[in-house]
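Here's the structure, in structure tokens; my notes come after.
With one protein chain held back, the other chains of the complex are shown just where they sit.
Coming up: subunit A.
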């Protein structure tokens, strides 16, 4: 019997997120011929993103478009999504492992009494069985898991599964009415979008990261300039966050975020095991450090021994020339 896959897509800063296209690809990798892949999108003023999304799925695009849904709120989103999912009876639900996906998926899993495999980085088919790879101990090891039975819910880690290509024919768009939950217990008072216009750390293809070596909040300036030239994001080690040079939201490591960009540039980071756990799966690692003995050099593809305050501006200049 053919199965129904539903990808819960996501919009951030008015853009359809890359990880949502990766989630569609994850559904494709899991599905058999004849299975249907649909998408579900919530938010406000979504017409552009909906038509974009419809090019990637052959099934339907289900839309909940309402001012109340402009910002993610667990209670609102969950109560809006559940009736739609109940009518679609999906075999599998796929989300990005994002702030929204991490919060919403376990609520849906609990509601449907389903299993969930979080933070999936790869999907393999072994005969009729699907195996999902995910990091444990922040990437110090990897496990392969399978579903025993019941509905499948997975969240996919950004940047690991390639984004879906456009499907042959655009999916049909189905609008759903939104009804506010009766007993709403949570309300959003305020949202401060700090990351506005910036590249999201988890999804960035290039990450420029600073450690204690940046010496101050001001010391992140040259890193920000380099990230801007590269269209990348700025990250930090725990040392830099603990010292108060930057916000914990930027922290990469075993506590903090795990990133897997194409290029990771570690500036003034010595390379504690907790930090390496959060970035060692990056494709290319570049280390800049004054101390030639810093452990970061043992795992870096390229190392520059030198003061980051000299090296980073030089690199920014060279990249600017190369990318011009």
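As a convention for this text, contacts are C-beta pairs under 8 Å (C-beta built on N, C-alpha and C of every residue); 3 or more make two chains touch, one makes a residue touch a chain; residues count from 1.
Simple rule for what comes next: contacts and distances are computed from a predicted model.
Participant: Which choice in "(Fe-S)-binding protein", "Electron transfer flavoprotein subunit beta", "Protein AzlC" or "Carbohydrate ABC transporter membrane protein 2 (CUT1 family)" gives the name that UniProt lists for the one chain left out?
Facilitator: "Electron transfer flavoprotein subunit beta"
Participant: Which candidate, A:40, A:207, A:240 or A:263, sits in contact with the chain we can't see?
Facilitator: A:263
Participant: If the missing chain were put back, which residues of subunit A would it touch?
Facilitator: 12, 71-75, 78, 98-100, 102-103, 105-107, 109-111, 113-119, 131, 134-150, 185-195, 198, 200-202, 230, 241, 247-251, 254-256, 262-263, 272-274, 277, 280-281, 283-286, 292, 297-306, 310-311, 314-315, 317-319, 321-323
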